[in-house]
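For reference, the structure I am asking about is given below.
All protein chains of the complex are present and in place, except for one that has been dropped.
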Amino acid sequence: MISTENLTVSYGDKTIINALNLTFKAGEITALIGPNGCGKSTLLKALARMHKASSGQVLLNNRALNSFADKQLAQKMSLLPQVLITPDGISVQRLVEYGRTPYLSHWGRLNSDDKKRVEEAMQETQISGFATQPVASLSGGQRQRAWIAMVLAQDTELVMLDEPTTYLDLSYQIELMKLMQAMKAKGKTVLVVLHDLNQACRYCDNLVVMQEGRVVAQGTPDNVFTAQLLRDVFSLEAKVVADPLANTPMCVAY
Amino acid sequence: MNAVKLPILCFLVLLFAAASLFVGASEIIMANVIHTLFSQGEYDFIINQYRLPRIFLALGVGAGLGLSGALIQGVIRNPLASPDLMGISAGAGLAATALLVFYSAAPVYLLLFTALTGGLVTAAIILLIAYKTRPTPIRLALIGVAISTFLSSGIDFLIIVNPIEMNTAMVWLTGSLWGRNWAQVPIIWATLAVVLPFAFWLAWRLDVMGLGEESATSLGIRPSKLQLMALLTAVILASISVAVAGTIAFIGLLAPHLARMLFGHNHKLLIPGSALLGALMLIISDTLARALQPPLELPAGVLTSLIGAPYFIFLLQRYKAW
Partner (left out) sequence: MPLSIHHYVTFLSASVFLVLGVSYSLTAWSSLPLNFTHLYAYLFHFDNSSIEQQILSSIRTPRLLTGMLIGANLAVSGILMQGLTRNPLASPSVLGMNSGAACFIALSSIGMHILGDVPSLLAAAFGGVVSGSLVIFLGGFFSARSNPLRLILAGIAINAFLIGITRAAVILADDRAFSVITWLAGSLANISWQEWHALWPSSVLGLLMALYVAKNLNLLALGNDVAVSLGINIGLTRCLACAAIVLLSASSVAVVGPIGFVGLIVPHIARRLVSNNFLLLIPVSALLGSCLIAWADALSRGIAFPAETPVGVITALIGTPFFVFLTIRNKC
């Protein structure tokens, strides 16, 4: 699916990601975790070709990322940025329609297939009822669902989400996790940057733990998520116990 | 609703353009004007050679400036961006003035080319500064204004040092449609004919740009490429407008704002809307400029800045992101 080969990314002369070799499993949810400034978001942007690699490369289906045309790539992968800019007065429907951008021809007209996809995406995220309302008038959770609907309408096999739960109430965060699992059920690969470690363990199949631009651990939560790791990477003294509902590991800090 | 507004705008533009035929230093009754339009007569010169080309010019230049502003504001998410505030008009004006001062018999194509070069060089300088320093929108506007002031004082310098007739210079500087004839009409309209379809081609891509650079990239649109194309188009439009009619202030800023109030953020409507509003503003300004105190004429640019500056203040009062 998507992998990196000796990927190095830098801002100016500051190296953020150093010679990274990483392969993400297709059809699963992988969470990128790590302390602030460890390069999670930068990695995501490099994978989406928003940041140039200073050396090394990213491979999508064993093909170099740079060999894809802009539209072609956007039909294969999508990224929901951390900071979302909502244009004034834009309606939910129109926002979701933007997801079809990579499929449109010169004059930007939606065909019946595009319209069907938009409709489906809105149904899956349960926002069909607000279709004509301005995005700005929605609650935080509804707004985030509208953006997710846009990503769904883009219909890509790889979906990347950069801290999608930030600023959301807890109930909306859980809602979002369930949407991610629904994407997985449809066969998509999901990469997500998460802050909440317990959510990452509970809802994701794999963890990639990063520290200072390097990957320090990778694998299923059961294998990776240990008290030792929390101490080393997050400087956190915590006890790792089993989640009472899902039996996945969770940490309780002390 | 929005679909009705465009035809109404079109109608208003045509109405004012027609009204403009009847306004001027010599009073000609309606029947004579209409008669002259279709078959020449004693008023042939005033109507067909003087007022008619001016109307076409006002429409073309106004539309060009409005469109230019809409494109610039579409790619630089900055409510204060416009060809005149970014110094592009002044750059084109300086280059054109320099050419006229040193080579007064310059052919039209050379004037066009020179103005275009001036506009492009200024835009390149501003972009370079913007790229190096990553200014906030408001700071970018300030840099643009300062560069604009610098280029304008360059124009003042050229004119004062090489005194052409003072009043003519003054009129040209402020942007005027006085003393133009059919020769300039095809230039601006040909430019519009080429650029307008391209602007429509850009329209929905500009809409997507409204989601921010990251989202646009993820949707398969390369922001830098789109920005470059839109800016280049805008600079071409603004420079050619300047070459044809001098620097006319504030239309490039105002027309897109008014269009956005009328049509929201949909560029498919914003682009024709800005062009129509620009044409409307300039035809009204030019008609007023002729009607206020005939036979004396004010440059249309003076009127547009008298209307535009208060609006600019209004924008500043509303601008939230300090």
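By letter and in written order, the chains are A and B; residue numbering begins at 1 in each of them.
Quick note on the criterion: a residue touches a chain if its C-beta (ideal position, glycine included) is under 8 Å from a C-beta of that chain, and two chains touch if they have at least 3 such contacts.
Quantities reported herein were computed from a predicted structural model and do not represent experimental measurements.
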Missing chain: touched chains present in the view: B
Absent-chain contact - pick from B:141, B:192, B:219 or B:245: B:141
Absent-chain interface as seen on subunit B, which is shown: 80, 129, 133, 135, 138-139, 141-143, 145-147, 149-150, 153-154, 156-157, 160-163, 166-167, 170-171, 174, 249-250, 293, 296-299, 302-303, 305-306, 308-310, 312-313, 316-317, 319, 322
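The rule is simple: only the chains that are shown with their structure count from here on.
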Mean-CA-position distance for subunit B and subunit A (Å): 44
Residues of subunit A defined as touching subunit B within the complex: 45, 48-50, 70-75, 77-81, 83-90, 95, 98-99, 101-102, 104, 106-108, 154
Residues of subunit B touching subunit A in the complex: 200-201, 203-205, 207-208, 210-212, 214-215, 217-222, 264-265, 268
